[in-house]
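Report on the structure given below.
Removed from the display is one protein chain of the complex; every other protein chain stays in position.
This part shows chain A:
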């Protein structure tokens, strides 16, 4: 049940009501009045179901089962109701000190997770969470039963982080499903789930997940501090949380990683990071994170280390291509033509002859066109997607070149840039490269390579000044941490990665595997 004892509300939400108000909300012995107050609190509605029963063994004492249809598990409700009816219609001598409330709790209700409720507000919020409420005539308390259910999406393959080799399970919108996916991977008693509730209206459940003893205590404390400081009416996705808890507001670079893969989240936990899961979204947040993490895919660890290393270098190169290629093209064709071999220069000059725009404007036209096509591709109904591709690639591209508006070389540059941007595994890092590309294009068109280098210097200084939950973003390059280089551009074999990332995980628990596991032929058997 999400609303259990270790769940803490945001503080500024429910605790604001005073003692007097609480006294007004306590449950009364009158069952009808309690039902009416619950209805009133929830604003009525046909989805609020109330079923009243009478128990033969307790002098036909009335009691009511209430829940909100659609967010409860129908099967569980039916089974429970069957059990309650069966119990209500049987007569048995009861001990004098036994109440109906106690009898139901201890003998009748076939639900694992129960909790006691004392106020109308608590009862309503429990119902909104998907619980069913049993209110007994004459009792000042109600029983909340965890019957959470309703239609949820099944566990499917992640749509944004697909792999060829590796688990195919992805997170869903259901927090409990997501926590269970992590539990299935890490079967450790050190795995901790700490729940919070954020959002005055949405009351969204948040789970802070970490491995005790492996994650740094300071980082966990800081995660809680930042989450507790959030005061907002609603949280609909982890992006809401991300913007509140990142170290710096004004940066194009992501300071938290997001993943919809349970194996990626589990790997982060094993490396001492903290995972923040938000109900209602399949994207979990991972913190703290460094720049290089955005170029790593979970598949890197499932494939051989040599190909993983090669792919990481390709990804990093693609990032720079995606960020720099159009600006380099503009700078070289506008300011530094001497850098090009003569034959290429003549070829480019011939292509550009008759083009009415300077290289900067030409590049901007193409890039903006591509961005529009990309956005259209995302928003369009899937069935029209191929049509958009044909219109974009063939009609616009080819027609623009034939009409003499754009040079063929520029089409190649923009297409290659676009393809390179899709190589970056983290979408949010790809977005950063897209934004920076436009600024660098302006600098290249104005100051040539000097402008690009000036822009890169600003980027470098900015990146070196960034932190993610206090950890330097450019680690292990700046500050230089030699031992962490084993899993950055180069991914060394598993038997050589004995330590968890230094300064990310708890340094007192850095060793993650035994020494001397390098495979070697059995000398005796040979």
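Basically, contacts are C-beta pairs under 8 Å (C-beta built on N, C-alpha and C of every residue); 3 or more make two chains touch, one makes a residue touch a chain; residues count from 1.
Throughout what follows, contacts and distances are computed from a predicted model.
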Legend entry - Missing subunit (named according to UniProt) among the choices "Multiple sugar transport system permease protein", "ATP-binding cassette domain-containing protein", "NADH-quinone oxidoreductase subunit N" or "Spore germination protein KB": "Spore germination protein KB"
Inset, instruction - Based on the whole complex, identify which of A:125, A:253, A:335 or A:469 touches the chain you can't see. - result: A:335
Inset, instruction - From the listed residues A:399, A:412 or A:461, report the one that touches the chain absent from this view. - result: A:461
Inset, instruction - Against the chain that's been left off, what residues of chain A make contact? List them. - result: 335-336, 338-339, 341, 447-454, 456-458, 460-462, 464-465, 472, 474, 477-480
